[in-house]
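Heads up, one of the protein chains got dropped from this complex, but the rest are sitting where they should.
Residue numbering begins at 1 within each chain, and the chains themselves are lettered A and B in the order written.
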Amino acid sequence: MKKFLSLFLSSVLVMSILSGCSTSSGNNSSGDGSSSGDNSGDKTVITFMTSGTQATEGEDFETQTLKKMVEAKFPNVTLEVTKLPDDQYYTSLKTKLATGEAPDMIWVQPRNAGANAVYSLAKAGYLADLSDLNAAKNVPGTGDFTYEGKVYAIPCGVQFLGAYYNKDMFEANGIEVPTDWDSFLAACETLKNAGIQPIVMGDKDSYVMQFGLYQLAANAIYPKNPEFDNLLTDGTTKFTDKDTWDKVLSMYSELYEKGYIEEGSLGIGASQAIQQFIDGQAAMTFDGTFNASAVKASGAVDFERGYFPLPGNAAGETTYVAGAPGAGPAVYADSKNAELCKQIIEYWFDAESDLCKAFQNNPRFITSYDGAPVDPLFSSFIDAYNNYNSFYWCNQAWPAGTENEMQALFGEHIGGQGTTIEQITQGMQNKFEELYTE
Amino acid sequence: MQKKNVTNLIIHILLCLYTIVTLAPLVIVLSSSFRSIDNMTSHINLFSEFKLDSYISAFTRMNFPVVFMNSALTTFGSVIIVVLIASMAAYPIARIKNKKSRFLYYFFIAGLVIPSQMVIIPIAQMFNNLGIAYNRFTPMIMFITCSLPFSTFLFTGFMGSVPISIEEAAYIDGSSLFRRYFGIVFPLLKPATVSVIITQGIWIWNDYFFPMVFVSRSSQFSLPVAMIQFLGDRENPAQWNVLFASCILCALPLVVLFLVFQKQFVNGVAAGAVKG
Partner (left out) sequence: MKKKRNEKSLVMTNRMYLFLIPALTLFVVFWVIPLLMLFRYSVTNFNGINQNYDFVGLKNFVTLWKENIIGVSIKNTVTYTVILVFMSNVIGLALAMALNAKIRMKGFYRTAAYLPTLFSAIVIGFIWTYVYMPNNGLIATLMNQVGMDGSKFNILAGFKSALYGITVVDIWKNIGTAMIIYLAGLQTIDDSMLEAGQIDGCTGFQLMRYVKLPLISATITINVILSVIAGLKAFDYVFIMTNGGPGKSTNTLMYTIYKIAFTDQMLGKSAALSVIAFIVIIAITIVMLFFMNKREVEL
């Protein structure tokens, strides 16, 4: 017993020495500085963690442009930007929040979308209130970042889902851009008969299923009942309701049954699907505006790209687009530099600032501000968005995880595992009830 | 004699086949990494182009010299500490034969089977409670902790082959416990030490999980964390050529070390394990 006690006590001693060690080495490392240059001790280091992949050509917006311009504007600031792919970002963010030392600025998604959803982070008290900023008042779309009346993040433009198509192939086969579901199916049939694979999807990365499904939901569910998702919470509506998700899922499933979407899509990754599209091996792929630069990259053949909303509507009805404010920066509530971070965000979204202009000119972002440059590929989408002919992406209104259940079950369905549409909607409903807490 | 030649030939053919299967994926990575960034034609056309664009892009965007130093320092530091404290821990476990030792032995081995993803959130909370500062050296704590079970296991096994009689002689000569251990026993553990350095060094060098989680500033990242910034995600598909170039840059230091110290590598990995 005595031995164990002494063992324990000495352990505590070693522990305190150890943590002392790391603290002092911490001081050292900020003192001796790294070659990327915080060598003057007066500079404040602001850390910003965001999700995404570094651009490999040209300037990367967050890690290069933003850093450069913020440091020019605030000479006392060193901005350290970290960009991680989605999954790594989620893990990293969550763990960092648990350590109590999160980056000063973090990247959050609207409403309930993903593991970095603004609602769950704000609810847990991790985000600083940005309501007082001019950006919160002026930038469109902050509504989706408002929790209990307070704005917690500023959206970076808008994002849409749509169908990229090969204009040359459409023209060669005499196909007009379809504006309703039946003409869309007819277009696929024409392409198929001409020996062309109509659609390629990278369903191995099962999130791409959302790209098609949400567009159909924006036409088949929300126009009839815009409150569908809100009513899920008290059980007024259910995923299993007739003519809602069962309809969306069977419409989408039809594309697989008829072979319009490439067979074996479950083994193709998202970026490989894009590759096949730009190599001219398929006429269409459903994807978001966020992937525009990859879709525009040159492949094995040259052709003109087009973009149209997947029409889930009957003939004669309006086609609604699936559009939503993009993710955006938020400030960590316990950051020692919260005020400085707010100034940076203010600068970023001040329409007159150089940074804001650089941001609007970056093709990765689509802003709906007046006078902001718009890629002609997306102009019809912006019009629909401004005319309120658009609905948000479904998962933004669901507790994170519901969409994964949908993807897994739909994957089983198209993979011939005997999972029925009813089982998918039931599974989504079960998952929703399990995950939803209030 | 004839038969032996035939057998030898068959062995050679099989080995060649195996080597091709093993190396083919790596050769493709190498060939793709030498392409210009937007050359996305079939990767099978090996070495159709020799350009350093992808390397230059990867090198500069990773901030290679800085992250390389971070990686080298943390890996080196972790491995040294692991060797030291794991061999020390193995000493009483191997030498004192009683139930307590056996319990401790299994206690450490049990740690071998728990993956870090499982316990990362509680570990993070522990860091928070202890008020540990975050910098490039913080991940070392976890590197060392996670290396302990295997290293202790290896050292304990190996220590059995170090004769006790040497120590008994030293004891009679009046050596202190510390001198006996560091002066006599530890130097004899060299094969196991090499084995630990290699096996643990490789995983620590390649691990991105702990540096990603416990380092916030990009100038303090390690090489693998800088590399995963090129992996694609749902909104940004991977740029394969640059990704492959960064993979090569990440593995290159290990490959060079391996080729230079091949003999020590091969004997080292094994010696500790075989006698253990």
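The rule is short, and it goes like this: a residue touches a chain if its C-beta (ideal position, glycine included) is under 8 Å from a C-beta of that chain, and two chains touch if they have at least 3 such contacts.
Note that the structure is predicted; figures quoted are calculated from it, not measured.
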Option from A:98, A:261, A:310 or A:382 whose C-beta touches the chain left out: A:98
Hidden partner chain, touching residue among B:34, B:68 or B:105: B:105
Touch list for chain A against the chain that is not drawn: 3, 7, 10-11, 14-15, 18, 87, 90-91, 94, 97-98, 115, 120-121, 123-124, 126, 203-206, 264-269, 272, 276, 281, 399-401, 404, 407-409, 411-412, 415-417, 419, 434-435, 437
For chain B, residues in touch with the removed chain: 8, 11-12, 14-15, 18-19, 21-26, 28-29, 42-44, 85-86, 88-89, 91-100, 102, 104-106, 108-115, 117-119, 121-123, 125-126, 130, 141-142, 144-146, 148-149, 152, 156, 160, 163-165, 167-168, 171, 177, 181, 202, 206-208, 224, 227-228, 231, 238, 240, 243, 247, 250-251, 254-255, 258-259, 262, 265-267, 269-271, 273-276
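The rule we apply is simple: only the chains that are shown with their structure count from here on.
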Length of the line joining the C-alpha centres of chain A and chain B, rounded to whole Å: 35
Interface residues, chain B side, partner chain A - complex: 37-38, 40-41, 54, 57-58, 61, 63, 65-66, 120-121, 124-125, 127-128, 130-138, 141, 208, 212-214, 216-221, 228-240, 242
In the complex, chain A residues that touch chain B: 15, 18-19, 22-23, 25-26, 29-30, 34-36, 38, 45, 47, 49, 51-54, 56-57, 60, 63, 80-88, 91-92, 94-96, 98-103, 205, 207-208, 270-271, 274-275, 278, 288, 290-291, 294, 297-300
